[in-house]
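The complex appears here minus one protein chain, its other protein chains still in place.
For clarity, chains are labelled A, B, C, D, E, F and G in written order, and residue numbers in each chain start from 1.
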Amino acid sequence: IRSGFAEVIFCSGKADEHLRQIVGKLYEEEGEVFGTRASKEQYEMLKKTYPELEYDEISGIIKIEKKGKKQEGKIAVCTAGTADISVAEEAAQTAEYFGSRVERIYDVGVSGLHRLLARLDAIQSANCVIAIAGMEGALASVIGGLVDKPVIAVPTSVGYGANMHGLSALLTMINSCANGIAVVNIDNGYGAGYMATQINRLGVRHE
Amino acid sequence: IRSGFAEVIFCSGKADEHLRQIVGKLYEEEGEVFGTRASKEQYEMLKKTYPELEYDEISGIIKIEKKGKKQEGKIAVCTAGTADISVAEEAAQTAEYFGSRVERIYDVGVSGLHRLLARLDAIQSANCVIAIAGMEGALASVIGGLVDKPVIAVPTSVGYGANMHGLSALLTMINSCANGIAVVNIDNGYGAGYMATQINRLGVRHE
Amino acid sequence: IRSGFAEVIFCSGKADEHLRQIVGKLYEEEGEVFGTRASKEQYEMLKKTYPELEYDEISGIIKIEKKGKKQEGKIAVCTAGTADISVAEEAAQTAEYFGSRVERIYDVGVSGLHRLLARLDAIQSANCVIAIAGMEGALASVIGGLVDKPVIAVPTSVGYGANMHGLSALLTMINSCANGIAVVNIDNGYGAGYMATQINRLGVRHE
Amino acid sequence: IRSGFAEVIFCSGKADEHLRQIVGKLYEEEGEVFGTRASKEQYEMLKKTYPELEYDEISGIIKIEKKGKKQEGKIAVCTAGTADISVAEEAAQTAEYFGSRVERIYDVGVSGLHRLLARLDAIQSANCVIAIAGMEGALASVIGGLVDKPVIAVPTSVGYGANMHGLSALLTMINSCANGIAVVNIDNGYGAGYMATQINRLGVRHE
Amino acid sequence: IRSGFAEVIFCSGKADEHLRQIVGKLYEEEGEVFGTRASKEQYEMLKKTYPELEYDEISGIIKIEKKGKKQEGKIAVCTAGTADISVAEEAAQTAEYFGSRVERIYDVGVSGLHRLLARLDAIQSANCVIAIAGMEGALASVIGGLVDKPVIAVPTSVGYGANMHGLSALLTMINSCANGIAVVNIDNGYGAGYMATQINRLGVRHE
Amino acid sequence: IRSGFAEVIFCSGKADEHLRQIVGKLYEEEGEVFGTRASKEQYEMLKKTYPELEYDEISGIIKIEKKGKKQEGKIAVCTAGTADISVAEEAAQTAEYFGSRVERIYDVGVSGLHRLLARLDAIQSANCVIAIAGMEGALASVIGGLVDKPVIAVPTSVGYGANMHGLSALLTMINSCANGIAVVNIDNGYGAGYMATQINRLGVRHE
Amino acid sequence: IRSGFAEVIFCSGKADEHLRQIVGKLYEEEGEVFGTRASKEQYEMLKKTYPELEYDEISGIIKIEKKGKKQEGKIAVCTAGTADISVAEEAAQTAEYFGSRVERIYDVGVSGLHRLLARLDAIQSANCVIAIAGMEGALASVIGGLVDKPVIAVPTSVGYGANMHGLSALLTMINSCANGIAVVNIDNGYGAGYMATQINRLGVRHE
Partner (left out) sequence: IRSGFAEVIFCSGKADEHLRQIVGKLYEEEGEVFGTRASKEQYEMLKKTYPELEYDEISGIIKIEKKGKKQEGKIAVCTAGTADISVAEEAAQTAEYFGSRVERIYDVGVSGLHRLLARLDAIQSANCVIAIAGMEGALASVIGGLVDKPVIAVPTSVGYGANMHGLSALLTMINSCANGIAVVNIDNGYGAGYMATQINRLGVRHE
C-alpha cells in the first residue's frame, strides 16, 4: 500500500555496515533520510559518508531533510517532566518530518497544575495531542478531560522505584477514565508522532 | 469545554434509583439517552418508566435515540473472533450514536488470513479502523500493516489459559511493530468508538 | 500502649457466634462499638441482640455510638468517582468515630478538572486529605500538587480491564511525583481514616 | 500555593549545564540549596562554582544551608539494616533541611527484636516515624503496632533474590495489618522526609 | 521407599465415588484414614459408609484414627490472626496424626507484639515452629529471630487488597532476613505439618 | 537412551579451562563439536588448541563439523525482523548440524504481509516450521493459519518498552488461536532447531 | 489450504441457537462432528436434534463419529495426577478423532518416580508424547530426558496456592532444560492433540 509516509530507520542495534547501506538506499530513493535511536557513534560513522547528516543528541535522531517542506495543521506535544523530553523530541521531529506542524508544551506535569492550565489554549487548538509522562503518568487523563481532540498517550521509562520501567505509567494511561485517549508503547515517541500525523492529516486535508 | 459529545451512562454497578435519575436527567436535557454495560434487569426496570427504551442484549447497550440523525464518514470495526462481538457492538453503536458511519467486519482473525484479505477494501476505505481481539491479539498488527489510517486496538478478556483476562492481548497490541496503532483498555469498546469518532470527524468535516 | 483509639471490628468473614461475642465484649468495655465490612446478614443477626445498632449499607459499617462526641479539626475525603464512595464512607465514618470532623468532596475525578477546582478551598483548609480513586488513580497526584498538608491516597478495586483489581491505581499513587503523598492498601478506607485522624489530632491539639 | 517548603533538586540524570543553572537560580532566590541523588561527579562539577557546597556521599545529598536554622518537634527515622542507611539519610536530611528535629535509629530489623525494643522510648516520643526496610520489609508492621503516631513506610531496593528490587517490601508494607501506616515509593527517602515534616509541623505548631 | 508416613487424601475436587474408594482402600490397608480439604457434603456422603468418621469444620479434615497413638516431641503452630486458624488446624492435625505433639499459639501477629512475647517460652521449646500468616506475613521473620530451631513459614490467602491471594505474604517470607526459615505453598498447612513432623522425629528419636 | 543426537555445548558462562575440556572430550568421542552462545573471546581461546574451529559471530555458534554430512527433509526457519536473525541462525545451524535441510525466510513480519505471502510456497513445503519473533510475536499465529505442519514458535527478547524481555511475545504465541503451534523458551533457537529435527526426521525416514 | 483436519467446535460460551447451527452445518458437510468444552446443558440441548450425539463428561467432548475410522501410529498421553485427566482426555480424544492411536499413561507424577519408570516402554515407543501437569509441572522435563521423540507439554490450571491458575506450570515447562519439549496454552488439551497428530502423521505415513 501507498501510505504517504517515507520509511524511517530504527538505528538501535544495527551493525555499522548494515546501517550505512540502509541510509544509502533510502537517501537515493527518497532524497532524504530519517533515523531514530541513533547513538553518537553511529552518527559519526555515517557523517563520514554523508556530511550533510544532522544529529539531535537529545532524541537520538539523525536526518537529512529536503529543503522547503511544508508543515501543516497542528499537533501539541506535551510532557510531564523535563526527563520526558527525549521521547517528546522523537515524537515531535517524527511528526514534523512527516509534514505536521508541532507545538511543544514541556514540563507541565499534573503536580503543578497551573503550568498546564497556562498553556491550555495551545493544547486545545491542536488536531491531536500527544501526552508524554513517566512514573504515575497522570498527565494523559488530565489533558484528556480538557480537550475534545484525540489524545495519544506515551508512557516513558524514566524514573525509579515501582515505576517498573514504564509499565506503571502505561497502566495508568490504559485505565484512564477520560474520553478520547489511546496508548502506545513505553518510550515510543516515533509511534505517537506517526499516528498523530495520520490524524492531523485528516484534519488539514481541507482546512 | 464543549466536546460535541453527549454524555454516556456507564450502567454497570449503578443502583436502580440512581440509574433512573441519570437517565431521566439526560433524556430531559438531550432528548436522547445512551448507556453501556446495562444488565437485562436494569433495562427492564428502566423500561417501565421509558417504554421507548431499546436494549441490545449482545453489547448491553440501552438507548433512546433521536430520529433522523445523520451518520457520516466511515469507521471500520473488525474483530478476530465471534466472541469479541459484544465489545465490537459497544464500539460500533457508540460511534453510530455520535454520528459516525460504521462498517462491521467480524470474525477475520489472523489464523484465517483469507477472510481478512477478502474484506481489505472495506477496511482500507475507512477514516479509522478499530481492531478488536482477545487471546494473542495479533489482528491489530496485521491490519496496521495494511492500512494508512489510524488503528485503535481493543484487547478483549475473552478466552482462557494464559490470556490473563486480556492482559496478554493488551501487551501484544502495545508492542505492535506496525505503524499507526494505539491501544485502549481491555473490553473498552466505548472508548474506541469515542476516539474513532473524534478521528472520523476530522476526516468528514469537509468531505 | 495507649493509642487513644478504640478497637474496631473487621466483620468480613467472622462467624456469627464469634462476631456477637466480640461486639458484646467491646460494647461492655467501651460503651460503644464500631465495625467495618459487615454484611446485611451480619447486621440483622446482631440487631436482634443490640437493637440500638445502626447500619450503613453503602460502607458496610455497623455502629453503636455514644451521644455528644465532639468532632474536631478537619479531614477532607475526596473521591474520583461515585463508585469509590463505599470506600470513602469507610474512611470518613472511621475518622468521625475517632473524633475528626470530616468534609466529603465526592466525584471530583481528574478527567473533569473544573469540579475539583471548584472545591479547592474546602480541600486546602483540611489538616489532612484522603484521596480515593480506582482505575488510573490520578486524583492523588493532582490534589498533592494543590495542598500543603499530607495526602493519604487510597486505591480502589472498582473498575474493569487492566485495573487489576486496584493494583494499577496503587502503582499510580505510589509513583506520584507530587510532594506529601503516601498510600494505603487497596480499598482500605479504614486505614486511611485512622491515620488521617492521627495526623488531624496533631493539628487540633492546640487549635 | 505557598507550601512553606523550598524547592528541592532531583539531580539524577540532569545534564551538567542544566543542573548548574537550577542550582544557581535556587541559591539566588532562597539563599540556600538542597539536592538529592547527586553523583560525586556532579558534586565536583558544582563545587567549582559553589565552593561552599557540601556533599554527603552516603545519601548523595548536596547542600548549601543557611546558618542557625531551628529544628523543631521530632521525627524518628528507623532502618532494618545498615544497607538501608543511604535511603534513611535522604529522609533524615530532607526533614532536617525543612526544619524538623530527627532522631536516627538504625539497624533495628525485626529478626533481632531486642535491638528495636531497646530504642522504643526514642521511637514512641516522635510526632511521626519513618520505617525503612528492604527484603521482607516487616519493620513497618512491628513499629506500627508499638506507636500511636503516623508511620511512613519506605521500602528499599537493597537485597537480592525474590526481593524484586523493592516490590516485595512494598507489598509487605502496603498489606500491613498494623494501624497508622502509609507507604511511599521504593527508595523514596525524600518523599518520606517531606511528608513526615508536614505531619511534624502540625505537632510542633503550638508545642 | 518406606517413609514412615501413611498416605493422606486431598479431598478437594474428587468425585464422590472416587473418594469413597480411596477412603475404603486406605482404611483397609492402614486401619485409619486422614483426609484434608473435605467439604461438608463429602463428609456426609462418606459418613453413611463410615459412621466412625470424624469431621473438623474449621480445617476441613476428615479422619478415622487408631486409638492410643503416642504424640512425641513438640511442634509449635503459630498464627498471626484468627483468620489463619483453618490453615493452622490443617498443619496441627496433620502433625498430630503423624505422631507429633503440637502446641497451638494463635493470634499473635506482629502488630501486637506483646501477645507474641507472652508466649515465647512455648515457642522456643519446640523442635520446629510453624509460622502462619496472610497479608504482610511478617510473623515468620519475627519468630525466626527469636528461636534457634527451624521455622516453616506458611503464607495464607486470607485478606484483601494487594495481598494477591497470598503471593504478598509468600514474598515477605521468602525474603526473610532471619536465619532458619523456609517456606511452603500458600495455605499449605498439610505440607508444613508433614515437614515439621520429619524434623520433629529427628529430635525425638532419642530424647 | 540413544537419542541419535550428539551432545551440544552451551558455552555461555563456562570457565575457559572447563570449556576446553568439554570441547576436547566431545571432539575425541564424536569427531565433531558444536557449541552455542560462545563469545568471541571463548572462540579465540579455543582456536589456539583447535585451529579447525569455525565461529559464526551472528549466532555465537562454534563448530568443527565432519565433511560430507547429508541434510535431509526440510525445515523452514522464519523471522519477523532482522533483529531476530541471531536466534534464527542458532535454530537453523542446530538443525543442519543434526542433519536437517533448512530454508531461511527472514524479515517477513506481519506488519508487511506481502513479504510473507511471497514466500508461502517455501514455508508450506517444509515438514516443520520455526517462527521467530520478538515484540508482539504475531508471526507464529499467521504462519500457523497458513501451513498444515507443526509450527515451533520462538519468542525473542529483542525490542524495548513493554516487551518485557520477550515475555510479551511468549504470551502472544502461547495464546495463539491457530492450530498446530507450540512454544519454546525466549531466544531458545537451539531448542527449536532440536525439536524441529525430531519432527523432520519422522517425515524423512521413508521419503 | 487443505489441512487434512476437520473443523472442531469450541462450545464454551456459544449461544444455544448458534451452537446448533454450527453442529448442523458441520455434520452435513463432514458426516461427523466433534466439539470441546461442552457443558452438560449444551449436550442435552443438542441431543434433542441429534440423538446419535455422544458426550464425555470428564473432558466435555461431544461427538458424532463415523464408524470404522482407522487409528494409526502412536501418541502417548501422560498426566502427573488424576486431576489432569480432563485435559488429557481432551488431548487424547482429539488425537483419536484425527486418526491417531493413543496410549493413556495417567497419574505418573514425578514425586512418585517408580510409577513413571514402570511405564517407560509405552512412552518411548510413541511418535510423540503429550505431558500434562499442573502445580510444579515437572513431568515434562523428566519425560523429555527419557524419550527421543518430540514432547508437547500442557500446563493445567488445577491446584491452589502459588500455582497462579497454571502460569507456574507453564513457566516450569517453558524453562525446561530437557531437549525436545515445546509448550501449548494452559489446559489446551485440544491444541496438544492436534499438533501431536501432525507429528504422528509424519511418522506413520510410510510405516
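The definition used in the following text is that a residue touches a chain if its C-beta (ideal position, glycine included) is under 8 Å from a C-beta of that chain, and two chains touch if they have at least 3 such contacts.
Predicted model only: the values in this text are computed from it and were never measured.
Engineer: Which shown chains does the chain we cannot see touch?
Structural biologist: Across all of the complex, the chain we cannot see touches D, E, F, G.
Engineer: Looking at the whole complex, which of F:G166, F:G180 or F:G193 touches the chain that is not displayed?
Structural biologist: F:G166
Engineer: Determine which one of E:S12, E:S39, E:Q71 or E:Q198 touches the chain that has been left out.
Structural biologist: Among E:S12, E:S39, E:Q71 or E:Q198, only E:Q198 touches the chain that is not shown.
Engineer: Which subunit E residues would touch the chain omitted from the figure, given the whole complex?
Structural biologist: Missing-chain contacts on subunit E: residues 1-5, 124, 127, 146-150, 152-153, 170, 174-176, 179-185, 191-192, 194-195, 198-199, 202-203, 205-207.
Engineer: Could you list which residues of subunit G touch the chain missing from the display?
Structural biologist: Counting only subunit G, the missing chain is touched by 80-81, 109-113, 135-138, 141-142, 144-146, 159, 161-164, 168-169, 171-179.
Engineer: Contact with the hidden chain only, please: which subunit F residues?
Structural biologist: Counting over the whole complex, subunit F touches the hidden chain at residues 12-13, 18, 157, 166-167, 170, 185-188.
Note that only the chains that are shown with their structure count from here on.
Engineer: Would you pick out the chains that touch subunit B and also touch subunit E?
Structural biologist: C, G
Engineer: Between C-E, F-G or B-C, which repeats the contact pattern of A-B in over half of its pairs?
Structural biologist: F-G
Engineer: Can you check which chain pair, B-C or B-F, has more C-beta pairs in contact?
Structural biologist: Higher C-beta contact count between the two pairs: B-F.
Engineer: Centroid from C-alpha atoms only, then distance subunit A to subunit F, rounded to Å. What do you get?
Structural biologist: Distance between chain centres: 36 Å.
Engineer: What is the distance in Å between the mean C-alpha positions of subunit A and subunit E?
Structural biologist: About 57 Å, centre to centre.
Engineer: Among the residues of subunit D, which ones contact at least 2 other chains?
Structural biologist: Residues 146, 170, 174-176, 179, 185 of subunit D touch two or more partner chains.
Engineer: All pairs of touching chains, please: list them by chain label.
Structural biologist: A-B, A-C, A-D, A-F, B-C, B-F, B-G, C-D, C-E, D-E, E-G, F-G
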